[in-house]
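The other protein chains are all here in position, but one chain of the complex has been omitted.
This part shows chain A:
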Amino acid sequence: MSQQQPNRLQAGGRIDRSRRLSFTFNGQTYQGHAGDTLASALLANGVDVVNRSFKYSRPRGIVAAGAEEPNGVVQLGSSEAAQVPNVRATQQALYDGLSARSTNGWPNVQRDLMGLVGKLGGQFMPPGFYYKTFMAPASMWMTYEKYIRKSAGLGRSPTEPDPDIYDHMNQHCDVLVIGAGPAGLAAALAAARSGARVIVADEQEEMGGSLLDSRELLDGMPADRWVAQVLEELAGLANVTLLPRTTANGYHDHHFVTLHERRTEHLADIAPLKDGRRQARARLHRVRALQVVLATGAHERPLVYANNDVPGNLLAGAVSTYIRRYGVVPGNKLVLSTSNDHAYRAALDWQDAGREVAAIVDARPNPTGDWIDAAKAKGIRIITGSAVIEAKGDKRVSAARVAKIDLDAFQVAGKVEELTCDTIASSGGYSPVIHLASHTGARPTWRDDILGFVPTLVKGVSAAGGAHGIYALADTLADGVEAGASAAAAIGHQVLSVELPEVAAIREGATCALYQVPHENPTLRAPKQFVDLQNDVTAAGIELATREGFESIEHVKRYTAMGFGTDQGKLGNINGMAIAARCLGRSIPEVGTTVFRPNYTPVTFGAIVGRHCRELFDPERYTALHQWHVENGAEFEDVGQWKRPWYYPHTVNGKVETMHEAVARECRAVRKSVGILDASTLGKIDIQGPDAREFLGRIYTNKWEKLAVGKARYGLMCKDDGMVTDDGVTTCLGDNHFLMTTTTGGAAAILEWLELWHQTEWPELEVYFTSVTDHWATMTITGPEARHLLSEITDIDLDRDGFKFMEWRQGKVAGVPARVFRISFTGELTYEINVQANYAMHVWKTLFQHGEKYDLTPYGTETMHVLRAEKGFIIVGQDTDGSVTPEDLGMQWCVGYDKPFSWIGKRALSRPDTKRSDRKQLVGLKPKDPKVVLEEGAQIVFDPKHPVPMPMVGHVTSSYYSPALDSGFALAVVKGGQHKMGETVYLPMADGKTHEAEIVSPIFYDPKGERQNV
């Protein structure tokens, strides 16, 4: 076993040595144990190089043990469909069969085929590379980008569909505790015992945080024993939900926190079946919390020294974690470089693991404290007032160069001693994990006493423990209880006392402020000192940025790309700010604060999307006749969420009609005999109340006071800026009762529009609005034979002069109650039959039983468009665009200028701009070549010989081929067009051709309107 896993200890750690797991990394097979992360297993196997760096292609190894890991970012997945990019090896539990590859590994992490770029790197990609090189010429970006992405790599998405399912869950709780280390567990205990509903989320495989690798005792017992006790109690409480493997990724408005729970990613790369069913791979919990406790701990800061990126350079705390939690000692001989006491435990753990500590190098001249005494007692050499100034080695550390340093003068102050070692652990202190608090928009505050930013907290949020700079274990536990109790009390829960375990106080000295370590050479000439390992940002790069005049940290970050990686600079941001501050001669808070945005760690799209994909992506709305359309071969068009029949292609002699052929046939049928359209999607609003008529008069441009019961009228609606917003026919059903129709897409918005005016401006009007769109099915039969057809199946008297155009009648159609409207959107004799939606199929089929002899032809939206455009009937939203007045449309006939109430839109029509004579006005366009169908959206010019850019005077809004005219025709808006009838305009096309067209009336067919009255 030790043969295969040279760095695995014989005993200790929280792994299960009886369960061996096999996995592959870059194609090679390794062994690990249950309880390992991918990172701990790689370290156990002595895998030093896990990636090549982004810019310089330098070999990189594991640095950290948690979310802050910048190098161990891998591509996971044993099959194409299971590919996941950007997985942190430090957070990925090992399972049997796990397959991972280096993200930045092309062509091979071990062989440096990018060496040329790497060696030239300083010149090839200096800081500001993106600014300086890629800004111009723009065309070269494509060349650079392709190679940089391929060689540096940022992971890749799978090319096959994801077989997994993901869930969203909406959760509510009294207290949400984020983080289950000592502070979080104490807070959870205090809140839970009060009876508050508590959710505890923790991103790791096991809850316990730093207690899982602590050297300290609680009540004389190992710390993990206390963790087990607390978790057992919490698990037994009905008011507590424990969510391990769950990252709080985003803190949004009003305590809306998104939790990403990975439910199966520790088992396999595709969720295994459970009881024969597919399990949800991840859940996105959408949590509304009344109170939130941030117990997110702190991240250790590495020191910035020369070649600090060579594999074998680790965080001191990570060394302890690997040894104590995973039974892995990631090297043989250690040098520890520190600015604080706490890091000493890495050396103690290292020596306890039976391996050699070359020295502890402490930047402070006279460190004192219990940890220092313990190290001395173990006989470890302590070099004070000094630091590791440079690491030696290529693919693994071979030595540490150590020297006395003068912190104030920022220089090396003595001889350099070279210590042979293969591992350098460093610690520059701790940065509270303030990301989530930062998401709320609150800027953090710098505290000199802890050398870190602490979060500024909005109402309802508290921080506990390391998250706001409280690090000693006893203090952290007490702080957690206080936070949990206060949170519960704030929402009225009775808090019971929580007895804390006894923890021996540890004497610790002050940490010194050390970020970048001075080198014998000035920063710009020293070997690279890395600040952001993931984006290859160096101290020299930051110094250059400040020399070039970038003074705000936000600008320095953009110039150097510091913190722009998938790790968001968790390790490097504070060091980078400290370096910028030093170069600028300012303090860290003067340089700026650090801003983090969601998400804390990368989240798969699957979890974000949840079940809102495929057929559940957006609801589809079907009319009551949908099944008939499907059975009769309709092609469908999406209109909002509705599926509307677009056209019904026939198969003639084994050949399926094109859309052009089908539409021409449908058009001819309507003009010659009779066609039928499913118009059920038209918005229908039932309006009732004694003031309904007055309301209509205010909201429509035209008059309604005289519309008698039994009559219908076309109405135009404007916004108060005078621009057309909707149109439709409204019918008077009774004295106080109207039925308004709206455009299909506008139905919901118009209902809201009516409510807006009623509720905010005219609450004194007694009127009620009800959407009845889905209650009624609408079947439009139109064409010269419409009356003959309908008369066969209705008891309504259809006499031409008894039931006139723009009237409606109630009666029976096909034996069911119906409202029949004589209105026309085609210019032909038309009856719109409305029946209760669940009768629609019966009526529709009855019409077809009787319709064969009239060649009754179903038609779709495309034919509807052609027929209405031939008549110059507009479609709001197609022929108008929010900048068109009724007058621009030539619809003065539909404007009640002398209505007593100043209706919505009226005043705006007398503004100077709406009175301009050169406004774009609706006209018809007849192409000079009848075979041409102009492009919708094509721009119109008066003078095609005008030099480019030509003044554009309008555009085509609707354009079709008309079977009736056997010619293309179009509706368009043209500047001053209503006074330019007969003039020629030009439409220059992208292919260099220019079409000619004549401005004509928009009514192309039956201009006198006789056909609807046959």
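Everything that follows uses one rule, which is that a contact is a pair of C-beta atoms (placed from the backbone, for glycine too) under 8 Å apart; a residue touches a chain by one contact, two chains touch by 3 or more; residues count from 1.
What we mean here is this: contacts and distances are computed from a predicted model.
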Seminar exercise, completed: Among "Carbon-monoxide dehydrogenase medium subunit", "Sarcosine oxidase subunit delta", "Amino acid/amide ABC transporter membrane protein 2, HAAT family" or "Maltose/maltodextrin import ATP-binding protein MalK", UniProt's protein name for the complex chain that is not shown is "Sarcosine oxidase subunit delta"
Seminar exercise, completed: From A:19, A:252 or A:928, the answer for touching the chain not displayed is A:252
For this session: Taking the full complex into account, find the residue in A:236, A:276, A:549 or A:912 that is in contact with the omitted chain.
Result: A:912
Problem set entry | Among A:160, A:752 or A:966, residue touching the chain not depicted | A:752
Exercise. Touching the left-out chain: which of A:761, A:799 or A:929?
Worked result: A:761
Problem set entry | Interface residues of chain A (partner: the chain not displayed) | 252-256, 288, 441-443, 456, 458-459, 720-721, 752, 755-756, 759-761, 763, 902, 906-908, 911-912
